[in-house]
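Missing here: one protein chain of the complex. Every other protein chain is in place.
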Amino acid sequence: MDLLNALVALANFVIVPAVAYGSQLALGALGVTLIYGILRFSNFAHGDTMAFGAMVTILATWGLQAQGISLGVLPTALLALPVGILGTMILMLLVDRAVYRFYRQQKAKPVILVIVSLGVMFMMNGIVRFVIGPDDQNFADGGRFLVSAREFRAWSGLDEGLAIRTSQGLTVLTTVICVALLFWFLERTRTGKSMRAYSDNEDLALLSGINPERVVMVTWMIVAALTTVAGVLYGLDKSFKPFTYFLLLLPMFASAVVGGLGSPLGAIAGGFIVAFSEVTVTYAWKKVLGYLMPDPLAPSGLVQLLSTDYKFAVSFGILVIVLLFKPTGLFKGKAV
Amino acid sequence: AQEVKLGILVGFTGPIESLAEPMAKGAELAIKEVSDSGALLDGATVTPVRADTGCIDNGLATSNAERLIADGVAGIIGGDCSGVTGAVLQNVAIPNGMVMISPSATSPGLSTVEDNDLFFRTAPSDAREGQVMTEVLQDRGIESIALTYTNNDYGKGLADAIKTNFEAAGGEVTISAAHEDGKADYSAEVGALASAGGDILVVAGYLDQGGLGIIRAALDSGAFDTFGLPGGMIGDSLPANVGPDLNGSFGQIAGSGGEGIEKLTAMAGDAFDATSPYTPESYDAAALFMFAMQAAGSTDPAEYGPKILEVANAPGEQIFPGELAKGLEILKSGGEIDYVGASAVELIGPGESAGSYREIEVQDGKNVTVKFR
Amino acid sequence: MSGNPYHEDRGNKDRSITNAQGAGTIPWRKSGATFPAGEGPFLIGEGMTGGYGRGPDILHDCTIAVNPGEIAVIVGPNGAGKSTAMKAVFGMLDLRAGHVRLDGEDISALSPQDRVARGMGFVPQTSNIFTSLTVEENLEMGAFTRRDDFRPTMAQVYDLFPILKEKRRQAAGELSGGQRQQVAVGRALMTRPKVLMLDEPTAGVSPIVMDELFDRIIEVSRTGIPILMVEQNARQALEIADKGYVLVQGRNAHTGTGKDLLADDEVRRSFLGG
Amino acid sequence: MIVVEDVHKHFGGFHAVDGATLKIAEGSITGLIGPNGAGKTTLFNVIAGVLEPTSGRVTMAGEDITGLPPHTLFHKGLLRTFQIAHEFASMTCRENLMMVPGGQSGESLWNTWFGRRRIADEERALRAKADEVLEFLTIEHLADHKAGQVSGGQKKLLELGRTMMVDARIVFLDEVGAGVNRTLLNTIGDAILRLNRERGYTFVVIEHDMDFIGRLCDPVICMAEGKVLAEGTLAQIKANEQVIEAYLGTGLKHRDKVPS
Partner (left out) sequence: MTDTLRTTGLFVLVGVLILITGFTQGWNTALLILNMGLVSAIMSIGVNLQWGFAGLFNVGIMGFVALGGLASVLVSMQPTPGAWSAGGWRILLALLIGVLTIVGAVLIMTRMARGRARVLAVIALLVAGFFLYRAVFDPAVAAVEAINPALLGYLGGLGLPVIVAWPVGGLLAAGAAWIIGKTALGLRSDYLAIATLGIAEIIIAVLKNEDWLSRGVKNVVGIPRPVPYEIDLQNNPGFIERAASFGLDPVEGSTLYVKIAYALLFLAVLLILLWMAQMALQSPWGRMMRAIRDNEVAAEAMGKDVTRRHLQIFVLGSAVCGLAGAMLTTLDSQLVPTTYQPLRFTFLIWVMVIVGGSGNNFGAVLGGMLIWYLWVQVEPVGIWLMQLLTAGMADGSWLKAHLMDSAAHMRLFTMGLVLLLVLRFSPRGLIPEK
C-alpha cells in the first residue's frame, strides 16, 4: 500500500497531461462555440485556422530567433504570438469579406455557411501547406520543464516521478487568462454585451443601433486570437503539423457540442471531458493498483478497460451518452 | 535517342506527405544522373513523372497509376505505403504487366502476394527486421520491452514480427499498443505503456509522426529512458528533435556500410535530406529500373523485369550512388554488376531487399552506426 | 419563400451544425444621402409603394403620418400590409416609389441602423426582446447608440413600468407575455426616440394586461412622443387614437380620427368584426 | 370525451400546470381562457402528446392517452391546430390537404415501386376530397398556390381544412384569433360552428377575445397559475371576482383622459 506513489503516478500520466490537453481543446472549442453562437454555424475551417495562426507565429518566431532574440526560459514563440494573432485576424477578416459576408447579406441559411466553411477549410488546408509545407516544424525553445521527473524523484524520494513541462504550465495559465478575459469582455463591456445581444436576436440588435458588421468583425478577431493562441500552445506542447490540426477539428467540435453549443462555459467543460475521457478510460491501472494493493494481490494483467486503440471511439461514445441524458449539452447551449 | 519515362508514385499528400518529397527527390536524382550521362540505351533521356497516392487513398492511387501507364511510363517507382501499393499492384500493375519497385512498402504480406514477378522492393520485409531487432535486444541484455506501433500494416506487421521473435527468444513483451499517427495527444498511450513497464520502449513508428510524439511524452513523463528504434524511427531529425535525452537509445535500419548512403548524402547536398526514411531506397529503386533496362536492352517491362534481380545481386562489380553511368557502361559492354546503391541492395526471394541492417546507437545527439548485421 | 435560393436549408434541424436561433431577416442595405424636405408632419411615409425582395408590390401608394403628442393607429385585414408599412417607414424594405420624411428631412435612403441613430424607435410584432439578456441589459441595449448618461432615462422607464425594476436582474425570457411587452416598449424608450413605432403590442395578451399596456402608451404619448401603432384589437385601439388608418391590400382605404372610424358603419362591419 | 385528472407539468422548479382537472363533453365547444402564463398552451401540449406530463392522467373516451405521441393521437381522432400557422410552406394548398389522411398505401415504399396502380386510384379519390374541402373553406382558387405564399388568415383556414380531411372527433384550437382580423375571425367562427353541427366535431378553443368566446363556447373554463380557476357559461365566468381580478380587469384607467 503506497498511496503517495500511486497518486503521483496517476497525476503524472493522467491528470497533468489531461489538464493540458483539455485546456488546448477548450481554447479551440471556445472559438467553435463563439462562431456557432454569434455567426450561427459550425465552422469546419476551425482546425485549419489554428494551423494558420500557428504557422504565422512560427515564421515570426524563426525571424526573432534569427535576430538572436529570445525569452530565456520561456519560449520565444510567446513574443511572436502578437504577430501570429494579427496575421490570423487579417486573414479572418479577409476571408469574411471575400466569402462569408456575401452569404450574410443574402441572409443565407446557416447550413449554407457550414458548407461554405468546408470550402474555406479546403483552401486554407492548401494555403498552409503551400507556405510552410506539410512537415513537422519545431519551434519550441526555452526551458523544457517546470518540474522534471528526475528532479521530482530526487526531491521527494518517491519511486514515481512527476513531470510538468513549461508548455503545459503555459497552456493552463494562458487558458485561464484567455477565458477570464473573454468572460469579462462578454459580460461587462458594451461591445461584449452587444455581441450577446446580436447572438440572441439579430434583427432587434440592428433596431437597437448595434452595427452587425462590427459585431461580426469583433467576433472574427476574438476567434482569430483564440485559435492562434490555441494553435501555438498546442504546437509548443506537442508539435506543429498541418494535418494534425485538421484532425484536431473533431475533438474540438465534440467538446463544443458536449458542453452545449453556444455556451462558452460549456466549451471549457467539454474540452476537459473529452480530454479526460480519452486519457482515463483507456488507462492501464496496473501500476497504480500495484502500489495500492498488497504485493500478492498486485495485478499481473494491465487492468485496462479498453485498449488505447479505442480512445477516440471512447470519447465519442461518452459524448453520445452525455447527449442521451442531456440532449442540449451540459450547459444548456443555444441549442434549445 | 529514345525518351524513357519513369513514374514516381508516392504520397505527396496525406499522412506521410513529409516523407514523400525527399523520396521523390531521391529517385529523381538517380534519374537525372543517368539521363545526364547519356549512357542508357544509346543516349536515352529519362524523365520522371510524379503522381500522388495520398498514402491511404486507394482510389486516387489506382487512378493515378492508370494515368502514369497512359502517360507511357516504362516502370513505376512506388507505391509508398503498403496498402496502396497492394492496390496498385493488383489493379493496375498486374493487369498492365507493369513493373513496380517500391522503395518503402515493407509489409510482410507483400512477400507472398501473387505478383506475376512484377513487384520488387528495395526495402526489406518487416518480418526480417523483427529478427534483427531481437538480436540487437538480446545482445544488449534486455529482457522485457513495452512495444508501441503506428497503427497501419507496416507498424502492425513490424510489431508482430518483433513480438514473435522476441518472445520466442525468451524475452517478455509487457504490452503491444497501437498509436495513430497525427493524433492530437498521446498521453493515453504513454500512460498505458508506462503502466505496463519494461526495460525499454520499442517504438515501431515514424520519426516525425506519432513515434516522435510518443518518445517525447514518454521521456517528459519519465516513463522510459531508453528506446528501441526500428527503421522508421532512424533519421537525423529524431535526435535533433528530442535532444540529449535520447542518447543511449538504439535501433537498426536497413543498409550496409556507410559508403552508399554517405555518397548519396553528399550528392544530395542541400537539395534534400538523403537520410530521410526510404530516400536511399527510392534512389536505388530508380537505379534498378535503369540498370535492368540496360541489361535487357529494352524498356519493355516484360523484357527488363527478369533482369532486375540480376543487376541487383552478385556477381558483378559493386556500384554505388554516383556511379550509375559506370554501371551502365559495364552492362553495355556485356559485363555484370552488383548494384549496392545507397541502401545496400540485395534482393532475395520474391524480389525484396534481403535486409542487411545497420545497428544504430544515439551518441552525443547523433545516430552512430555501431555494427552491421 | 421569397425566392432567394440562399434561404434553402432543406429543413435541417440538426442543432449541432447550425443555429438558426435569432437569425436576422432584415435585408441588408447601404445608407444613402438625406436632404431637407420642407414642411409636413413630423413623421410621414408618403405614397409608399414596394414589396419584399424581388416579390410583387405589397404596398400601393400608401401614406401614414404622425405628429408629436399624437397616437396614430393602423388597422386592417390580415395581409393588408400593416406590418409591411411599418417596416417600410423604418427602411426594412426597398421602396419603389414614395418617401419617408422625419422632422423635415427626407430619410428614404437611410438604412434601418441609421434611422435608429436618427431617433426612431421600433417594437416589432414578434421577438421583440433579447431573451437571454437580463431586463436591465435589455434596456442598456436600447440605449446602445447613446453616448450620454442614460441612467436618468432608465429611471424614467422604471417609473413607468415598476414591475421591470423589480425584475431587472432576471433574464427577460423568463418573464410573462405582458411583462415582455413592457420590456420591449421600455427598450424602445431607452433610445429616447423622437418617434415610437409599435407593431401589435397587445397580440396574445390577456384583457387585463392589454388595458395596462394601453394606459402606458397613453402616458408615453403625453410626454410628447409621437406614437405609430398597428393593432388588431382595433376597437380598443381606435378609442385612444388621435388618428386612424385603415389599410386594405396595401392601400389607404379609410383615414380619420379614431372616433370617426369607430363611428363609420362600413369600417366597423368590414374591418372591426361588426 | 376528454378527461384531465390532476395533471402537473413542471419545468425545472416552475410549475406551469399545477394539478389541472377538467372534463370536455362530447359535441361541445369548450372555451379555455386565462391570464398569460396560466398554463393553457402547456396543458394543450400535454393533452396533444407534445409534452409528457410530470404526473397526472389524460383519458379520451375512457381510454388512457397520457403521453401518447401526437401521431398516435391523430389516428385516434384527436387533431389540433397551432397558435402560429404550421403550413407545409413549399407544398401547394392541395398537397397540404392531400398529405393528411393516414394509412395511404403510397406511404409505403414498397408500393411506390411495385403498387403504382393502386396508388394512382387512391390519389384520384384524395384529390377530389381535397378540392371539396377547399371549396367548403372558400379558398378553392388557391389549390395550386404554395401554402407559404398565402395570407395569414388563409393559412389558418388551411389548418382548419386539414382537420376536415379525416373524420376527426375532437379538435384543439390554440388562439385562432391572435393577430387575426376580427372580420375574418367571424368567418372562422362560422366554419367551426358548421363543423360542430354538421359533423359533430368536439372543439376546445383557447382565445383571449371574449366576443369570439361568447359567440361559440359553452362551457368556458378559466385557468390561472396552472389550475382551473372557474368553469361555467361565459356570463358566469365574467361575473366571477377572481377571474376579473386575474384576467379580465376593469378597463382603462386613462379612459377618461383619452384625447377627443
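In order of appearance the chains are A, B, C and D, and numbering begins at 1 in each one.
FYI, contacts are C-beta pairs under 8 Å (C-beta built on N, C-alpha and C of every residue); 3 or more make two chains touch, one makes a residue touch a chain.
All of these numbers come straight from a predicted model, not from anything done at the bench.
Asker: According to the contact rule at the top, which chains on display are touched by the left-out chain?
Answerer: Visible chains that the missing one touches: A, B, C, D.
Asker: Can you say which of D:L109, D:A128 or D:A235 touches the chain missing from this structure?
Answerer: With D:L109, D:A128 or D:A235 as choices, the missing chain is touched by D:L109.
Asker: Tell me which stretches of subunit C touch the chain missing from the display.
Answerer: Within subunit C, the residues that touch the unshown chain are 5-6, 8-17.
Asker: List the subunit B residues touching the unshown chain?
Answerer: 12-14, 17, 21, 50-52, 54, 56-60, 62-64, 66-67, 69-71, 81-84, 86-87, 90-91, 94-97, 107-109, 111-114, 116, 127, 151-153, 155-157, 160, 164, 178
Asker: Could you pull out which residues of subunit A are in touch with the chain that's been left out?
Answerer: Within subunit A, the residues touching the omitted chain are 44, 99, 102, 108, 111-112, 115-116, 118-127, 129-130, 133-134, 246, 250, 253-254, 257-258, 305, 307, 309-310, 312-313, 316-317, 319-320, 323-324, 327-328, 335-336.
In this section, only the chains that are shown with their structure count from here on.
Asker: For subunit B and subunit C, what is the smallest step count along a path of chains that touch one another?
Answerer: Contact-graph shortest path, subunit B to subunit C, evaluates to 2.
Asker: Hey, how far apart are subunit A and subunit D in touch steps, shortest way?
Answerer: 2
Asker: Can you check which chain pair, A-C or C-D, has more C-beta pairs in contact?
Answerer: A-C
Asker: Among the chains, which is located farthest from subunit D on the basis of C-alpha centroids?
Answerer: Of all chains, B has its centre farthest from that of subunit D.
Asker: How many angstrom lie between the CA centroids of subunit C and subunit D, rounded to a whole number?
Answerer: The mean C-alpha positions of subunit C and subunit D differ by 29 Å.
Asker: Based only on mean CA positions, could you tell me how far subunit A sits from subunit B in angstrom?
Answerer: 36
Asker: Hey, what residues on subunit D touch two or more of the other chains?
Answerer: Residues of subunit D never touch two or more of the other chains.
Asker: May I ask you to sort the chain touch graph into line, ring, star, complete or other?
Answerer: line
Asker: What does subunit B use to touch subunit A in their complex?
Answerer: Result: residues 13-15, 17-18, 21, 151, 175, 177-180, 182-185, 187-192, 194-197, 208-209, 212-213, 216-217, 220-223, 237, 241 of subunit B touch subunit A.
Asker: Which of the residues in subunit C end up touching subunit D in this complex?
Answerer: The contact residues of subunit C facing subunit D are 1, 71, 76-79, 125, 176-178, 200, 203-212, 214-215, 218-219, 232, 234, 236, 239-240, 242, 259, 269-274.
Asker: Tell me, which parts of subunit C touch subunit A in their complex?
Answerer: 4, 6-10, 12, 15-28, 90, 112-113, 116-117, 122, 124, 127-133, 137, 140-142, 144-145, 187, 191
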